[in-house]
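With one protein chain withheld, the remaining protein chains of the complex are depicted in position.
What follows is chain A.
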Amino acid sequence: MADDAVVEKISISGPTLASIIHRFTSSPGDVDGLLFGHVARLPPPDLHDDDPSAATSAAASQSPLSATVTGIFCSGSPMGFYDALGRLDLPALRRAFAAADHRPPGFALLGWFSGRRRSPVHPSMREFAVSFSLSKYPTLTLDDRPGSAHPDLPPKPCIFLLLASSPSPNHAVHTHEYRAFVFRSTAAGSGALEPRSLDVINVGPAFRGQYSSFSPASAFPWMPCWPRGIEEGERERGSKKGESLREAERELRLLESSAEGFGLERLERLVGPGAAEYTSELEDLYTKMLLKLEGLARLVEKSSARVLEQENRNSLLRNKLAGME
């Protein structure tokens, strides 16, 4: 069974952990949310040359897993994707998954987190039940994009990250604690949350290997570029068109959508000996791009302000309902 795989190592990137803690400290009450990331197989522990049976059986299913948390989703209100008995609210869960905008291959729902102030750093009754339910639904861990199903993709675990904070009486010192758990089903049927240490991945010499293995993936296409002179370029372009006209056109459209009407022909003239004349054109391109970014930023800022306004109004209403003020 797929559940046999053991998650030995949980890693989280420093910014992700920081953003969870930030969400927690800035929220008026307790928070919970989902953890996204990917799972990889760790190299099998120690294989002995003289034991061939171990090498074959331990190869695929027994080698421990390593889970890396790279993203979070936090709805801002408690019990966003489960009910009082810890049962999952599947539509809400799918919505949350769809809301994660950047989904590299292998990106999956790894588990969830819960942050509560001034309570023991020990999983609660409901937290255990939610982890149990999450571990029971293997379909939710699958990426719904076509063609992204990896046959060799390891089974997804259920990770639970518990955060607690307790400020000192004068609020001068805030103590944050966190513990990571992995849900494992047991023979008795109820399963158990086993504590695991949490590796925080940061930039620095200790993480050089991780940094080097990074490969960027961008939606922006490669720009066609011919630095060897126009005639040569013309010839090459002719042959290229014959080869993959469709591909080039698709990239062109993509580029044009980013450049706001700055044609590829104009762009091509920037490269080569006459480039100096077109400096102003290039500046025009950048300005247009910046303007677009600025407009976007302003939109985000405005909508954030309105969300905050609405959030404050909601919490006032809730307080009124609860008889506080």
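The working rule: a contact is a pair of C-beta atoms (placed from the backbone, for glycine too) under 8 Å apart; a residue touches a chain by one contact, two chains touch by 3 or more; residues count from 1.
Going forward, contacts and distances are computed from a predicted model.
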Matching the hidden chain's UniProt record against "Intraflagellar transport protein 25 homolog", "serine--tRNA ligase", "AP complex subunit sigma" or "BRISC and BRCA1-A complex member 2" returns "BRISC and BRCA1-A complex member 2"
Contact with the hidden chain, among A:36, A:128 or A:160, goes to A:128
Only one of A:172, A:276 or A:322 touches the unshown chain, namely A:322
Touching the unshown chain, chain A contributes residues 25, 27-30, 77-79, 83-86, 116-129, 132, 164, 166-167, 169, 175, 177, 188-192, 315, 318-319, 321-324
